[in-house]
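Only one protein chain is missing; all other protein chains are in place.
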Amino acid sequence: MSQPFRTEKGGRIDRGEQLTFTFDGEEMQGHKGDTLASALLANGVHLVGRSFKYHRPRGIVTAGSEEPNALVGVYRKGDQTPNLRATQVEVYQGLEAISQNRFPSLGFDVGAVNDLLSPLFPAGFYYKTFMWPKAFWDRVYEPVIRAAAGLGKPPKNPDHDTYGNIYAHCDVLVAGSGPAGLAAAVAAAETGAKVILCDEQAEFGGSLLSDENATIDGKTPIEWVQETIAKLASMDNVTLLSRTTAFGYFAHNYIALAERVTEHLSDPDPKLPRERLWQVRAKEVVIASGAIERPIVFPENDRPGILLADAGRTYLNRYGVKVGNKVLVATACDTAWQAAFDLADHGVDVVAIADLRETPPENLVAIAQARGIRVEAGCVVTGTLGRKRVKAALLGRLMTSGQVASAGQVACDAILMSGGWTPTVSLYSQSRGKVVWDEAVGAYVPGKSVQNERSAGAAKGLYGLQATLEDGYAAGEAAANAAIGKEAKVTYAAASGGEAGQGAVLGALPHDRNASRVKAFVDYQNDVTAKDIKLAAREGMQSIEHIKRYTTTGMATDQGRLSNMNALSIASGALEKPIVDVGLTTFRLPYTPTTFGLFAGVARGDHFDPVRKTPSHDWVVANGGVYEDVGQWKRTWYFPKSGEDMHAAVARECATVRKSVGLFDASTLGKIEVVGPDAAEFLERMYTNPWKKLAPGRCRYGLLLNDAGFIVDDGVIGRLADDRFHVTTTTGGAPSVFATMEDYLQTEWPDLDVWITSTTEQYAVAAVQGPKAREVIAPFIEGIDLSAEAFPHMSVKEGTFCGVPCRLFRISFTGELGFEINVPRRHGKMMWETLAGEIEKHNGTAYGTETMHVLRAEKGYIIVGQDTDGTVTPQDAGMTWAIGKKKHDFVGKRGLERPDLVAENRKQFVGLLTKDPKVKLEEGAQITVAQNPATGTPAEGHVTSSYYSPAMGRTIALAIVKNGHALHGKSLYVPMPDGGIEVEVTSPIFFDKEGARLNV
Amino acid sequence: MLLVYCPYCQVERPETEFSCRGQAHIARPSDPAEVTDEGWVEYLYMRDNTKGVYAERWRHIHGCGRFFNAVRHTVSDDFLKFYKAGEPMPDLDELAKEAGK
Partner (left out) sequence: MSDLLASDVITPDAGETPLLSLPGVSVLKAAPMTRLSLRLREAAIPAAGEAFGAKLPVTPLGAETSEKRAALWMGPDEWTLLAPEDQLQAVFDGIEAKLDGQPHSLTDISHRSEALIVSGPKASWLLNTGIFIDFSLEKFPVGTVTRTIFHKSPVMIWRTGEDTFVVEAWVSFMDYVAGILVESAEELAVA
């Protein structure tokens, strides 16, 4: 198929390069420089989609990112990206695009029946129609609505693409490269300021790319753009980013840009990211986002072939495409006349210019007449004909009475409309600025700056090429001066032509049609009509925020950039309030739809989060260990031998540790070196326990509270020297304990001569636990007498392990004879492999976190965060022995004396034994007095830990229970769906109550 | 993402390097044993929830590790002052006036 609507010459496309693409499987031709929209129009295709609610045929309306209708899916790397705007998709060789929201085809869509049934779908129909019966929502309404409505289909596969990220700083960021943006960039760059200029389009120049009539410094606009860009590109202090949308404006001049790196390429190098997120901190921002034209709200204004006038001009001048052969221009604004003239000059039959103004400017009328164009003043479009393409327009004459009289019908295959211009204030609004209504401009414009930004040109309602250029230069100069304190020396370019137009209209136009039968669309994408907005007002919606949600107007991908002003005006009329009193919805980020991939960046797969491994990792993997994630750490859960399930592996590991010996990787435990003359004093203040009298070479269990009196962490603390302690914390608590210690040190006790250093990753730690532990480590330890007398339980000494320095602790979290060996981390692998080999000789085993949990539960040792929940005191936990009774103060001491913490009925830490020793309780299960309590009965407590205990030959559990310490021997129940399980409350220490096994 | 100035490193850095630790100038009573139950609850839990100019604690946790204080307008997020831990609280009304808030 040739390109019947392509002009003979002109435009920014490369006519030498012909590209083949498909739309819904049909092969077509386009050129390099085309968007999908321009190429489709060149092929005479206007019908590109079906509307959201009524499935009405829809065509391309705009030439920019605000496009509401032409949303397409594009295949890329075997998958389809939905909801791309055809006006932004660049044509490349082999591009495959599809239309959306139609079944079975775009031309014949069964959903179009909705249009005939439209009286059933008034504004707010979701709220009204599907309320009853309630159960129908999940089963009937929701699935049917989901299938029928909606836009594109999400891709089925994981994203094949990669996404880059770059953090950047600049003095001046200029968003938008039309006349104002280019002038601002030049002025700022001349001062030497670091400038980033970005534009969402493939080519810089904005509106200048579609202006063939004006001149700047005697050059065509395009020549001037090219010279200006070449100059900026040659400057080291300037970064030029095309295909880059400034989509988010955050606090402190932090702006997010989305750069489309490869989407326009037919066969991009797979090493290149699809998109790149630029996170920019700019000292000053110039918002030169321009203005967009408004549609006119007349009946049947949504037929394919009806476009904005400026879009028609852009397709003609920039892309060399005629939107039709017989074009009607319907306007309230001067600028659309230029579109008519340009089309006529390219040989298009402009059937009429219908201007709703009684007396359009005489000079324009004269130019039209010179070209033989029929001019209809005081004339509106009252309807259109044609199903998949507009065929004719109905015209109406505005009478002085306010009525409209039919003025006949005019045949056409395209209508260009212009209701005037709306400044694009989205970025300004995102910067938290409050827009203000400017009566002269007839639009909301940026008000006071609340961040270091300024809007320039049409973005603030300033029109006309000369004025826009001047404003851009001035904004660039001011921004650079504010950023780096330098004045610009730049000669302003002088423009002729491109004058600002007059005239505008807001809201729905009057017509002579049956108001209840015709639809005049305000928001194309969401199928919101003028009637819907009036209905919302009638039904009591007072604020535009309510009207927006009730009708969904302004909730499309353009966030109402096309529709808001007309919607506001209609609401203003319906509510009988001035437009400023109706309010305005807030523009939020992103400015245009943005991919999830862009936000995710490298944070996916292995790089989603740091995966922290210990030195035993390779050995564990080679020996079939199963990992569990503990925060970012990979910790071995258990080590199954062949044929073992988790239960069997854990039972074997537990039994082996109690019988001979086990090896456990404790490297992830937090470690903090506390050093200085006041080290003991500091620990005295932080922990509940006394520390000053602890002799070097000894260690002690430490309990850490917050100042409210609740347990927050625990660990063993060894004194290496008078002024040096080795503190251990829980794995998960390491960062917060360190931060808490720093907080007290820096802000409460800055006079203490003590400093803390995290040594968590300085040491690899192997725990060797069990009756044979001493024999296992003895061959490798030098410099430490391991005998029970010289090195009793709760000792610490420095020596060597296989010749490398080690800190050896004799401590136990299993109730068995135990050692924990700390070696500098790089030797951790050697230590682990040495010990793993040695335990084999003693019929020992490596064990994981599950066995560690069971063994400690058999001994009634708490795990902070599992058996405590931030409301458990040492008394509740039965650990008053850990509190230094003579201490005047420590963190939490005063909190512990609060009335509620010493009151009766607190929940206390106990053991539970099920009546049936085979029944294992669910962790988290509630505990009650009655076996089958009535619904709503408050629980007495809950199960915190529950295991099968090999040493006891039965199940055991730990719990916190109201007054639990007084209930030992009593029965309670754990209600479950199958009935209450009877449990006996016991001491939490199940195994070796005297602790004889520790002291061997 | 806010831009925070660390008075120790003497540089502005993105918020991600810092952690905000709530209202500033809440001193732990020097002798907790002397504090009433109500007083202790006040110390533990009661904080201002100012709409406007507010002095709060920050820590340059992924930088020098130091705690410092900042005066921030809680509506605009503008920082009016950064100062080191231990320095007295500035006159917030005066700062607000200077900033025209």
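Labels for the chains are A and B, by order of writing; each one numbers its residues from 1.
In this text, a residue touches a chain if its C-beta (ideal position, glycine included) is under 8 Å from a C-beta of that chain, and two chains touch if they have at least 3 such contacts.
For clarity, every value in this text was computed on a predicted model and none was experimentally measured.
Participant: Just name the one of A:P82, A:G378 or A:P824 that touches the chain not displayed here.
Facilitator: Reading the full complex, the residue touching the unseen chain is A:P824.
Participant: Which of A:V611, A:A788 or A:V1000 sits in contact with the chain that's absent?
Facilitator: Per the contact definition at the top, the residue touching the missing chain is A:V611.
Participant: Which residue, A:D645, A:D722 or A:E761, contacts the hidden chain when the whole complex is considered?
Facilitator: Spelled out, the listed residue whose C-beta touches the missing chain is A:E761.
Participant: Can you say which of A:E8, A:E27 or A:D269 touches the chain missing from this structure?
Facilitator: From the options A:E8, A:E27 or A:D269, the contact with the absent chain belongs to A:D269.
Participant: Which residue numbers on chain B touch the omitted chain?
Facilitator: 1, 8-11, 13-14, 16-17, 62-66
Participant: In terms of residues, what is the contact footprint of the unshown chain on chain A?
Facilitator: Residues of chain A in touch with the missing chain: 162, 164-169, 194, 269, 271-273, 279, 281, 602-603, 606-607, 609-614, 632-633, 673, 675-678, 753-763, 824-826.
Assume only the chains that are shown with their structure count from here on.
Participant: Per the centroid of Cα atoms for each chain, what is the distance between chain A and chain B, given in Å?
Facilitator: Centres of chain A and chain B (C-alpha means) sit 28 Å apart.
Participant: Which stretch or stretches of chain A touch chain B in the complex?
Facilitator: Touching chain B: residues 250-254, 281, 432, 450, 707-708, 739, 742-744, 746-748, 750, 888-889, 893-895, 897-899 of chain A.
Participant: With touch defined as at the start, can you tell me which chain B residues reach chain A in the complex?
Facilitator: The touching residues are 1-3, 14, 19, 21, 27-29, 31-33, 35, 37, 40-41, 43-44, 57, 59, 61, 65-67, 76-77, 85-86.
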